[in-house]
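Just one protein chain is left out here, and the rest sit where they should.
Showing chain A:
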Amino acid sequence: MTRVLIVGAGPAGIRAAEVLAGAGLCPTVVDEGARAGGQIYRRPPLGFGRTPEKLYGSEAGKARALHGRFDWLVAQGKVWHLPETSVLALRDGVAHVLGETRRQIPYDRLILATGATDRLAPVPGWQNAGVYSLGAAQIALKAQGVALGRQIVLAGTGPLLTLLAMQLRAAGAGLVAVLDTAPMRDQLRGGLAMAAARPVVALRGVSMRARLGNLYHAGVTLERIEADPDHGVQALHWRNARGQSHRTACDMAALGWHLRAETHLADLAGAEFDWCPSARQWLVRCDDMGRAGKDLYLAGDGQRLLGADGAELAGRLAAIALLRDLGRPAPAAYGLLRRRARMQRFANAMARAFPWPAEAVAALPDDTVICRCEGVTAGTLRATLPASGPEANRAKALSRVGMGRCQGRYCQLAGAEIIAADQGLAVPRAGRLRAQPPARPAPIGAWLSTPPEREAE
């Protein structure tokens, strides 16, 4: 039987597994989570008591359906699930994975449903304790029932900014300000196109925003995070749309500018990349079905940033493409493709409504930390450029921006903006950081002490 490996058990990975299982293939699903669901539909540990309605609000039905479907597939032996397991490397049709033990999993076809992380723009002071990503604040609330601070400021832009604010308030967290860097002008223009593509979703966003009242500010410029080295964040300094300065006292600041596709494994699997001017990042070259290379398929936010509904469609489409490529009967794709196209129109409009703050990043002061892992500043990166030239991989080798333990996940987009602005180039001319294995830091001991376990073929 054809051995299919799926990486990621979020909405895309689950739907891909379901379609393949329905065709009689028994895919292996590797996922870093303890329980399947991904980030948006992340489940708390067993023994927690809140209902899906409490955790996922209007999306509770979708969450229930996905979780129930996947658990059933695993219980029936139609899918082999490896939870709490990271893929470290892909080579010659073998995935090197690390969970409780290290294993090698040979495969014939690979579906990558690796999702996305928050997209981060550095703000002076963001290296301090008490600064988190927006996604982190949502995960803490959903999966642990905790707030990451007592006086919380949310800053950045994108749909998660408003959604998270509502969720924190509903849970009783101390929310003191919601600072959106997107100017109201862009939000109105993009918002109309969002409403044209998905009216219900757009209306829900507008209504949530209205309920935030005067906590919410649009067109904000973030100046710096004031912090004490021992105690962490103390205040956020910002200017409103009219340029007036504010200092908001807080002990937690969560930042995020929509999403960054997680493409590390796709790069290791040999995918090609194109600069996407709309998402303003490098995305994997693939067809609408998710075909990205020989025996390689992508689905979900790691392919195109369409959100959870789009990820379910993309997961089904990738599995259908795989079945067709094997010459097997497959469900029809036409309806799914049409709905996916609508998701793409919505995503493009959203990118216009909630833009990445390119000018602010390019103009960051020299003493701003760009690489949180190793404390490398914008000034160090700029000082490197006369020697390295504008190519991001060379600038990384000399400045170490992108070389730290997160492997550039949180600094490389900002780094490219700084390089491009300094050298007077368009951002894609700075190039793309090449991914290196291991995709996650792994202890040397995993290689010394346990012999890799080769799966039966």
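The definition used in the following text is that a residue touches a chain if its C-beta (ideal position, glycine included) is under 8 Å from a C-beta of that chain, and two chains touch if they have at least 3 such contacts; residues count from 1.
We take it that contacts and distances are computed from a predicted model.
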item	value
Identity of the absent chain, which is to be given by its UniProt protein name, from "Altronate hydrolase", "DNA-directed RNA polymerase sigma-70 factor", "Multiple sugar transport system permease protein" or "(2Fe-2S)-binding protein"	"(2Fe-2S)-binding protein"
Hidden-chain contact residue, picked from the options A:171, A:337 or A:383	A:171
Hidden-chain contact residue, picked from the options A:144, A:207, A:245 or A:436	A:144
Of A:186, A:223 or A:251, the residue in touch with the unshown chain	A:251
Contact partner of the left-out chain, one of A:372, A:396 or A:432	A:372
Those residues of chain A which, in the complete complex, touch the missing chain	32, 34, 39, 44-50, 84, 86, 117-118, 127-133, 135-136, 139-141, 144-150, 171-174, 227, 229-232, 251-252, 262, 369, 372-376, 404-406, 409-410, 440-441, 443, 445
